[in-house]
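Heads up: the structure comes next, in structure tokens.
The complex appears here without one of its protein chains, the remainder shown in place.
Let's turn to chain A:
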Amino acid sequence: MPEFTMPSLGADMDEGTLVEWRVAPGDRVRHGDVVAVVDTAKAAIEVECFADGLVDRLLVEPGTTVPVGTPLATIVPAGAPRPEPEPKPEPAEAAPAPEPRPTPEPEPEAPSRVSSPLVRHLAEAKGVDLARVHGTGRGERITRTDVDRATGAEPRARVTPYARRLAAGSGVDLRRVTGTGARGTIRAEDVRRAGRRPAKAPEPAPRPEEPRPEEPRPAADRRTAMRRAIGRLMSRSKREIPHYYVSTTIDMSPALSWLRERNRELPVSRRVLPAALLLKASALAAREVPELNGHWIDDGFVPSEAVHLGVAIALRGGGLVTPALRDAGLRTPEDLMAALKDLVGRARGGRLRGSELTGATLTVTDLGDQGVETVTGVIYPPQVALVGFGKVVERPWAVDGLLGVRPLVTATLAADHRASDGYGGARYLEAVTRLLQDPEGL
């Protein structure tokens, strides 16, 4: 029977608090229905169901904090039983796959490329479908590492026994500790250093086996928790991703004058801000330079055909979320504007949907309204690039040998050097520039 599990709503989320149920046992649910509200370190999120069927049992009480992947409810499948397309524990997995995956057999025969019972057992225990796992062993046999990778687990780091014990005792997450010993071995000293970095008393990590009931986080804690979550994610990004940066200055006068004409015909409530044009251009350019659009998963780049633009939205009281504008390249600027307004409103109201929090393939951060001219961003893992726009400013600018005053915006690109090179980054910014010179095409 398919289970509805605690989804991972970002690379930085490892547990969530169930705030309320939107369904009751016996309710009919369809793929995409909101069934529950989950509180994460960042915001309360409406979580959608990934299966059609009848809600059978609710397994977790509201107010309970459980690790990602914990079953929250069971769902009786509608009609013929179908394989469970559950949210995966890693956002990488939840991201749209480049190709539709082959539907596995409900009870897959143990594939012959599996080499050992241990691997089969492990896969079973972790709920990994071996038919989907790519084997890296001899003769494409699936190894234990492959199964671990399929669950989103990072390769096991070298940790001294004492360091492991210290980390368990102090709640330090070893995945976020840099080892300074031989071959990157994490030693006690590294754990102590990592333990000192966050707030004074790091909360002990709850054991995954025994979810403990907990009050929903009070708002004051939310800020601390969010800073910690952002800190962890951004530290990981800066640690793991070899960033490179390119930037350019874009003449915005064609785009802005076109927009002025356009807005004249629209009621005030539907007027389009330059931000929408920048988003559209960013999305279209990403289709031209596919190595910037997708995810870095398991030591390899997985490009995405669709462009789901993550938009960095600052929240009241600090912090930010980056929900996705799905298929941004296919929408009109008016659509994008409406969607953006909707997202900002719901992000600040704490009512984002789970599917919006995952799945972005490229993030845009627009700090123009804050008055800065340049923003050089930090990539949101597992994405491989981040586009930054500053404020549109009027500056002297030479066009066709004549000096004039033009509205200019500085566009930057921070990109993952593992997935692309500066050349690709330059082509991307060139494409954005070109697209913005021809606003009718947007």
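Note that in this section a residue touches a chain if its C-beta (ideal position, glycine included) is under 8 Å from a C-beta of that chain, and two chains touch if they have at least 3 such contacts; residues count from 1.
Note that in this section contacts and distances are computed from a predicted model.
*Asks:* Of the candidate names "Sugar transferase", "Branched-chain amino acid transporter AzlC family protein", "NADH-quinone oxidoreductase subunit D" or "Pyruvate dehydrogenase E1 component beta subunit", which one corresponds to the UniProt protein name of the undepicted chain?
*Replies:* Choosing among "Sugar transferase", "Branched-chain amino acid transporter AzlC family protein", "NADH-quinone oxidoreductase subunit D" or "Pyruvate dehydrogenase E1 component beta subunit", the correct UniProt name is "Pyruvate dehydrogenase E1 component beta subunit".
*Asks:* For the chain left out of this view, which of A:22, A:120, A:141 or A:164 touches it?
*Replies:* A:164
*Asks:* Against the chain that's been left off, what residues of chain A make contact? List them.
*Replies:* Within chain A, the residues that touch the unshown chain are 160-165, 180-182, 185, 187-189.
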